[in-house]
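Working notes, structure below.
One protein chain omitted, others in place.
Going in written order, the chains are labelled A, B, C and D, and every chain counts its residues from 1.
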């Protein structure tokens, strides 16, 4: 898809080429996985600043995904491109609550950091604690997780104690105020940005631009 | 098979070398898949204009097929050949109705576009909506799908908003009038052509030539 | 095994190096398959005229076998060697009758032709029709399959309408007269030869030579 | 993670780059395995002295892990780096007791030696004997395994009769005295060191340094 507009935007905004892709028609019982559909060569040819890759740490296909991104990240870095890793802990062992649990999300962020991500993208999480051993530690050490900002801070700490850029997505389309509250929590917790997709593309152009402008103000500490 | 006639037709008509092939004797319970049986080198050697590749987005083998065509498409493009992708959503999760549903077919077209197809080949579809989430959107937004031309237009939109060449096949052998009606719908919906196979090869030569001439007239707006 | 006698026979008779090999001790429930045990390099080194490869179109391993032979055939052709494909439709979906059915055998011949075989080797078949759709066509078009020669002709037609060399094996050891009748049917149907293995090796040398001489006469139209 | 501090510590202490990595969110029913997430190139670039690799001899993925480490070890050795193998006998056939059994642990050490490890890392084991045939031999030959030092000596013998460096981990966090007793047993049995992780990182800095100093004294025979 970038090919369709690369010559319009080249140099104007930094682009990320997503190098693996999902398929919504896959049978549910298959392990969560994606196909590699682009290369570092493509990213260079299209003038991108980075490659993007999804991993599913809860999936039985996860080890293969880790090997794929480790190799592509090394090639990208050798050629001057950064790597953004989307770390979504879907998989056979995780309940729906588990996918957005505090401990599982923080672990997903750490995995992405260990895999060499320059930018880590994860979901905002809840205060639910999924793994028994992790629950014990959070309780024994009284780690603060009551507010969204607390939980963002814990995720940021989980990626080399804040040494990596971390951005957060919130999932389903929502009203503007919810998007702004998320941004404040991310900012207050030490995160670096909000991932916005449907929430801008599915708004009218002028409404979307206004919302994005307000988000920038929030991140600048003015809102 | 092209080798048998390549020297007769070379330069006279553009040919497409299909680089993967099906096998009708495969056990039914196997995921739908095809074997890679030719290369970009073969296509060049035979003087072809493009390579052709089938993908089955509903199959558990789909991610592997996506990776195969992404790689071959890159090699073909680097050597001056276009890529035609046949996108047939067969697979374990789809009912017979689902295979030709509006939303599934449009998604199959989008996948082919994202995989880099220069020409996309899909089946004409019905007004059946298979995926719950998609059904909701089609209804909420009142997207027109009542006529064949409406549905062709929706598929064309699904491939980068009309930026890709799209051709349609209609499946089983049928009477001439049905073939002509299909062509008018494709033309009116913004599609670029009809795929005709058995409907011409299994007719007598003069009947087939007459039918093809009539189809050309339809596409030129004269019929 | 060719290595044991290559220097005795080199140049005297053309040899074919079989590059994949079966294993009779494989568990029955495994998909029918063979191992690649020799290369095009070996064939050249041993002074062979061709490589030989078995495919099992009815097996769930068939797509992999097709990819293997397509690649080896390309390499052999690039280096001056022909490819002989043994096309035996064994597999999980085929009944014992299905393995030697008319329609299945003709399809197996076509697959071998499409895979690039210069010489196709299949089994003589029966007049049994296995696939429902094929049965309908044979009946509607009144295709002649009553005699062995009729069926040989249908198989020859299935490989690019006679453009490929086709040889037939008859399976289990049998009496001489049966071998001669098979040869006449193959000759009359337009086939190019009989595959004889055990029927000569398990006879006394002089009896085998006499039988082979008689077969040559039959193929020359004199018997 | 080494990248975060490589320039601080380079040359000051020898580092080992762990080239495969586990994932705690893998479904339990999957064979124990790890993903290759770094290369010998990475180890050289980061100024490391060795690469580290985990194998799980009790897992159905073990043969693949053995092939991976054999190949990486050869590359590392060719480029001046040593190989440390963590040999943890987890897997489908082993009971929890079996994982730390005397015979299983000694076998895990031997496997690591045969795979080319310069340094072998295993767990301290119990006097439990898991495999029937091994139990018979230990009993018939009256091999001493009653004390921890006896068992360490048996493991050291199992790696080319003491020709390889062997270090031991003790698992879960424990009190200081237990750590010191382990060290004395390792020293007395002919082992080369203790692996300490959580037992130092999860202590206050000054307590950890004091504990490590005392361990050094123990290994020097003074404690």
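Methods note: contacts are C-beta pairs under 8 Å (C-beta built on N, C-alpha and C of every residue); 3 or more make two chains touch, one makes a residue touch a chain.
For clarity, every value in this text was computed on a predicted model and none was experimentally measured.
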Which of the displayed chains are touched by the chain that has been omitted?
C, D
Touching the hidden chain, out of D:104, D:153, D:185 or D:215, is D:104
Answer key for C:34, C:62, C:158 or C:194 versus the chain not shown reads C:34
For subunit D, which positions touch the chain that isn't shown here?
57-58, 60, 62-64, 66-67, 70, 74, 89, 91-94, 104, 107, 111, 113-116, 131, 160, 163
Absent chain, residues of subunit C that touch it:
1, 3-4, 21, 23-28, 30, 33-39, 41-42
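Here is the rule we go by: only the chains that are shown with their structure count from here on.
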Chains touching both subunit B and subunit D:
A
Taking touch as defined above, what minimum step count separates subunit C and subunit D?
3
Rotating subunit A onto its identical copy subunit D by a Cα superposition takes an angle, to the nearest 5 degrees, of 70
Return the distance between the CA-based centres of subunit A and subunit C, expressed in whole Å.
56
